[in-house]
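Before anything else, here's the structure in question.
What you see is the complex with one protein chain gone and the rest in place.
Note that the chains are named A and B in the order they appear, and that numbering of residues resets to 1 at the start of each chain.
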Amino acid sequence: MTSPLQQKIKITGPSVVTANRTIDGVVVYRSADQRWATDLAEAAIVRDAPTARALLAEAAADDVGAVGAYIAPVLIAADGTVLPGNLREQIRRDGVSITLPSVR
Amino acid sequence: MYVYDEIDRTLVAERVAEFRDQVQRRLSGELTEEEFKPLRLMNGVYLQLHAYMFRVAIPYGTLSAPQLRKLAEVAQRYDRGYGHFTTRQNIQFNWIKLADLPDALAELAEVGLHAMQTSGNCTRNVTADQWGGVAPGEVEDPRLWAEILRQHTTLHPEFSFLPRKFKIAITASEHDRAAIKIHDIGLRLRRNEQGETGFEVLVGGGLGRSPFIAKTIKPFVAGRDLLSYVEAILRVYNQYGRRDNIYKARIKILVHELGIDKFAAEVENEWRQLAGGPLTLDDETIADIRSRFIYPDYPPLPDAKELLAQASASEPAFATWLANSVAPHKQPGYAIVTLSLKPVGAPPGDATAEQMAAIADLAERYSFSEIRVAHEQNLVLPHVAQRDLPELWHALEAIGVATPNVNLITDIIACPGLDYCSLANARSIPIAQQLTRRFSSAAAQALGQLHLNISGCINACGHHHVGHIGILGVEKNGEEYYQITIGGRADQKAQLGELLGPAVPFDQVADVIEDLVEAYRELRAGPQELFVDTVSRLGVEPFKERVYATRQ
Partner (left out) sequence: MPLVSNGQIVSDRYRSIADDAELPADGALLLSAARFLASADSLRGHDGPIGVIWPNDRNIAELVPHLDQLATVVLLFPTFRDGRAHSQARLLRERYGFRGELRASGQVLRDQFVFLLRNGFDSFDVKKDSDAEAFAAAASRYSVFYQPAADQAVGALQRRRQLRGPAQGGQP
């Protein structure tokens, strides 16, 4: 496995660090106060590569709490709401884009 | 059905205990994720976009009714009330918690189910023709040999850390329903001139980013030598397969780089040392495994032609289903019934816990308690009395698994795609949903056999290369696009599809497929000519012209 810190860090806009919680795989975001939050609104926002790298390093150090930390883009709406920056991250935040068979 | 004995039960129980210990060590931090990942993968546990995904092995796609009922219970208790049947005849659950996994495994073990080697760089679930043991005219039941291979390769001490995953498939019929030519090892059961049972051995097939059709490495390996020969292949692969690049680590690349003749010579050298040794299967050992397969004691029945004709006349929908989903059985008076898991607008291959439990009940009533999983992501009731078909059809209709689209354009193979998978570039399921809505039952019937396969990325879990029509999701500037190939096939005449042209955006896929199908209707030599045969006769060009003439 490539360490997350070996990833090339390229940032084109506001970003967050996200991962999956170890115990149940739930999507989590690294908060400014060094916790894993399930709400994107609580994620620490980074805007340049050095800050992103530092946040990723800090997050990845918690190997027990969450798995596979990486940097993901976000969009900041006019009212300040933090939104997923691409389809993949949108699906991670919102769940599958289809109706689950069991709730049909 | 293969029936477990104390050895099988003990091994599964010990494996559950081992995994429980591994999970505990992971949650306590004693194991890092880097150390744990290969261990969880060897027990079928992936981490996907939203959750862990858990893949349970269904050896050669055979399930008992109690096993299917248990899968329903696990879906209900530990997941979100459904499961997804895969192209390797397994089932996967999408929302399981790591902390719950040991308990789920312990429950599965009660009915002899496990998740060993459903992932990881080891020999995966050995798959076989879903009609094994019941197909008319097969050489013999391929599952006997699949079980021998399953046992031999399970927790194999030498081959649990191969360069990459390793998939074996077996067929015993002329018509290959197991897609053996896209496997690392494909085995075709046959008899030689002396009447001995053995195998044509193919090697180096596989899809992914470098797709290859398997090549024959040895035209006949006697049954008694099967294990030593497979061992020789694995030993050559384990030592010489590439480990420097994950995308070049499958055996197909080794075979390609060495050339089939050189590779075959390496295997032959190794095999000469192993042949006649402890892996040789004597008649008694084979008979022992054979004796542990329980076959139905079919009460003799006449063929129910008249009854079925009457039912067909009074219920046209039954007639359509009968023609589409019911196949001849080796035993007079019986039939093989395919249960479509491809209803209109639903994710291909998914079944709810309620459906699974109901199918388990129906299997007990109508199919000697046995169910099969087909690599096309459908289920099969393999031993149904023909006279029960009308009643069974009503029951299947009631639970939504009698869509008469088996082998038709809406019987789509699809991977989970970007809705679930962390590797995917684009969604697969919504495309499948659109297509099942686009082609009405009548329209699909009129097109005849037409396999449409969708993958959400180049790893090709949805077998797009070998679909008569293949759809591959790619990402372009943050948008989902889809490349379309035509002319692929996965059967005994397996070949890779050819690219039609530039990728099209999400919204246009269904229109393009409709254009392709229209082109086929105009171009085909007659209603008997399958789509794939028209492509093979005329090439891609006329289809390409038709599709792109009105676009860009």
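Here are a few things to note about the model shown:
By our rule, a contact is a pair of C-beta atoms (placed from the backbone, for glycine too) under 8 Å apart; a residue touches a chain by one contact, two chains touch by 3 or more.
All figures in this text were calculated on a predicted structure; none of them were measured in a lab.
Under the touch definition stated at the start, the shown chains contacted by the missing one in the entire complex are B. From the options B:24, B:192, B:239 or B:314, the residue with contact to the unseen chain in the full assembly is B:239. Contact with the undisplayed chain is limited, among B:284, B:306 or B:522, to B:284. When you scan B:48, B:94, B:151 or B:453 for touch with the missing chain, the hit is B:151. Residue-level contact of subunit B with the missing chain is found at 5, 7-8, 10-11, 14, 17-18, 22, 30, 35, 38-39, 121, 148, 151-162, 235, 238-239, 243, 273, 278-279, 281, 284-285, 288-289.
Please note the rule applied: only the chains that are shown with their structure count from here on.
The geometric centre of subunit A is 34 Å away from that of subunit B, both derived from CA atoms. Residue ranges of subunit B in contact with subunit A, taken from their complex: 26-29, 32-34, 37, 47-52, 75, 80-82, 96-99, 346-347, 350-353, 418-420, 427, 429-430, 433, 478, 480.
Within the complex formed with subunit B, the residues of subunit A that make contact are 1, 20, 22-27, 63-64, 67-68, 86-88, 91-92, 95-98, 100-104.
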